[in-house]
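Quick one: this structure, given as structure tokens, is what I'll be asking you about.
As you look at this complex, bear in mind that one protein chain is not there, while each of the others sits in place.
In this document, chain identifiers A and B correspond to the written order of the chains, with residue numbering beginning at 1 in each.
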Amino acid sequence: MRSFNGPKRYLITGTILLSIVTAFFLIGLFWTPYGINSTDSASKLMAPCAEHIFGTDNLGRDVFSRCLVASRYTLLVSFAGVATALLFGTFTGLVAGYYGGWRDKVIMILSNGVMCFPGILLALVAVAIFGASMFNVIWALGIVFSPTFARVYRSGTIELLDRDYILQAKIMGVSPTRITLIHILPNLMPQVIPAVITGLANMTLFESGMSYLGLGVQPPAASYGKMLSDAQSYMTTAPWLIIFPTLMLVCYILGLYFISEWIRTSVKGGSR
Amino acid sequence: MSRESRNKIIAGAMTLALTLSAASCKSGDASENEGIYGGEAVVGITQEPMIFDPHTVEAAGDKEILFNVYEGLFKYDSQGALQPCLATDYVISDDSTEFTFTIREGVTFHDGSELDTGDVVYSLNRAAELMAEFADVTDITDNGDYTVTVTLGTPNAEMLSNFTVAIIPEGSGDTIGETRIGTGPFVFTSYEAGIGIVLTRNENYWNPELPYLDQVTFKVCADMDSGFLELQSGAIDIFPYLTTDKSQQLDTSRFDVLSLGSNMVQGLFLNNAVAPFDDVRVREALNLAINRDEIINLTMDGAGLPLTTAMSPVMGEAYDTSLDGTYAQDIERASELLAEAGYPDGFDMTITVPSNYLVHVNTAVALADQLSAVGINAEIEQVDWATWLDRVYTGRDFQSTVICLTSNYAPYEVISRYESSADNNFVNYSNPEVDSIIEQIPLTVDNTERNELYHQLLGYLTEDAASVYIQDPYSICAVSRRLEGYELYPMYVQDMSTVHLAETN
Partner (left out) sequence: MSSTVRATLTKVCEFLLTTLLVSFFTFAAFSIIPGDPARIMLGTEASEEQVEQLRVELGLNEPLAERYVKWLDNAFRGDFGTSLSFNTSVGDLISSRLPVTLGMSLIALIIVLLVSFPMAAICSKRPGKPLDKALSCAGHILFAIPPFALSMMLILFSANVLGIFTAGRYTAPSVNFGSYLSSLLLPSFCIALPKIAMTFKFLRASMIEYSQGDFVRTAKSHGLTDLRIMMKHIIPNSMVSSVTVISLVLSDIMGGSLIVEQVFNLPGLGRLLLTSIARRDFPLLSGIVFYLALITVILYFLADLISALIDPRIRDRRNV
């Protein structure tokens, strides 16, 4: 292995970063230094200090406590959203790529359609039918993001289908399901994992964008994305409102990214 | 028509003691007529302008711009008093059914045509067709001799303020939304969607001293934050939608900051027809459970007037000052009332908030926190503005909501929504006594008596705890020091006619 940063280093850095987020998540489940929703006009917009290590927000709420709790919504929305998107995207992408022909055409037209459709509008529809809750937003996000995965799977599958070992398997009469499960899915990991990571990051962002329209996490609950969009008004006076949620997001996304790099390089190294 | 009622044009009920303007409020010196002529100014607005027909316009954001373009027989001044504008004099019959106006001579429209009684009759007729305020007009007569008489079916002592309605050229109704021809100090020059509106100086304005500026641009900013940034970058000179927090960040050597009660009523509005808010004890308990000052500090940095009734003190004599301070926070009493009403452990409720109004969302968060002290678990549901209007305001399908009610500078319009049958009574308030007072008010000619009725009515609303009234938020406006003479109005008006460049420029 000639990689400049040993894959082990990816694994270690990634694990450290993700364990910070996980620690926040776990601690937040049981304990927060202050009530996460307790407002207090006497302690508005305090810069980080001994009592409030991450400072306080415009309603006097402790940012550290909110960061502890926000992790759970961020994790939930991004993971569940990506999982939904993967579910739709993998299936449609594989079918389109494997069979081609009319199935491919129909799926691509549909997925292009979804990609061009404003996600916010879809979320509004979800909320109009089922009410403003996080779960509606999750499935709406899942649909919005599924074409990205479908595309990755489709182009990856088309590329793999030309490979000798798959041609041979086809000739030997191995069933499409088996070919897909054994030969295609694992080999597409290197392309899919970065797409998943990007998806998680984008999902978080999109969720914060939707809270701008009143969709997504409802106040007083918080996700990092929502904390950021709330902080926009206080950008110049209270930068800590932006810095800490951003740091948490970076920890989360970078951690995932390193882990994905580790997986990618390991898979590559293994196959050679 | 009697001599006694011939008034100097001061609308009695409207005169205002402006005790509320904050210390920093620097009023333009009207007495000093030495302003510099020429130059231009850019005003930041946060709402996309939509309608330019003065008789169908409703959005406050449109009205405040059109104030510079169209004029009525009367015009409000910065103290909230009615001033003669296209009328120079008026006479009201004793029974408040006949209004006769003397029209100003020598006024020209922006297209050069001269204003005559025909234009006035045409405009008032058009207003009578289109506007609910004129629904009761039975006759509009051109008496020749530059006077016009308007007759009402039933007496209405509150009618005068409606004659601020715009006068437009005769026959221009179908095209006025595009031609935008009025008599105001500025000519509507251009509008570009999403960008803004450009007004230029009316060279033939009937008051030769006004306006000062050659050009005024109303520039659309996405929201308050971006407006603030544009103010700092110098892209805009005047920005009337600041928060205290933001205004404190401004460099005082570059900007004047003005503030004034905005004559709005923000509250947690309760649907009186839905359990548990159909019980007056529950509504009272909510009123007692919250701390208004704390909410004002949290959401407005203290820049608001606490309210316990449906009208802002800025409204002047119609407001009943004896209601100040009712419903001081009393958690114990609130808990008792809840127990009496059958909710000893509190209950769950939903506060529906329009997500585009950060102040209301923050207020809801603060309310939810305070209500938890009496065991009430308030969940917040954010909806977009269109959904709010449809579901909450029109459909009345809600439990509670935080919103600011705006209105014209007319006390009757503020309280008439509490009539059981009013189509804008979205809180479903119903009290026969209040209904009869609301009916009586327009028939009462005497100012003192009428104010007495207002006081009674406000008392009922407080006593019935019709909703949880919270505050009248100040409007805070920053004006670049390169300009002088800007005045803040207690209503949605951006009067650019008195603004001029500062001497030092």
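We take it that a residue touches a chain if its C-beta (ideal position, glycine included) is under 8 Å from a C-beta of that chain, and two chains touch if they have at least 3 such contacts.
Note that the structure is a prediction, hence the values are computed from the model and not measured.
From the list A:174, A:189 or A:254, pick the residue that touches the absent chain.
In the complete complex, the chain left out is touched by residue A:254.
For the full complex, which residue in A:26, A:45 or A:110 touches the chain that was left out?
Reading the full complex, the residue touching the unseen chain is A:110.
Sort through A:45, A:76 or A:120 and give me the one touching the missing partner chain.
Of all options in A:45, A:76 or A:120, contact with the hidden chain holds for A:120.
Using the document's contact rule, name the residues of chain B that touch the chain not shown here.
That gives, for chain B, the contact residues 48, 50-51, 56, 58-60, 130-132, 177, 192-195, 220-223, 226-227, 229-230, 232-235, 356, 384-387, 389-391, 393-395, 403, 405-408, 423-424.
Provide the residue numbers of chain A that touch the chain removed from this figure.
2-5, 105, 108-110, 112-113, 115-118, 120-122, 124-125, 128-129, 155, 162, 198, 201, 204-205, 208-209, 212-213, 225, 228-229, 231-232, 235-236, 239, 242, 245-246, 249-250, 253-254, 257-258
As a convention for this text, only the chains that are shown with their structure count from here on.
In whole angstrom, what separates the CA-based centres of chain A and chain B?
Whole-Å distance between the two chain centres: 45.
Taking the touch rule as given, give the residues of chain A at its contact with chain B in the complex, in rising order.
So the residues of chain A touching chain B come out as 37-39, 41, 44-45, 58-60, 124, 127-128, 131-132, 211-215, 218-220, 232-237.
With touch defined as at the start, can you tell me which chain B residues reach chain A in the complex?
224-225, 243, 245-246, 249, 294, 297-299, 301, 353-356, 358, 361-362, 364-366, 368-370, 372, 379-384, 387
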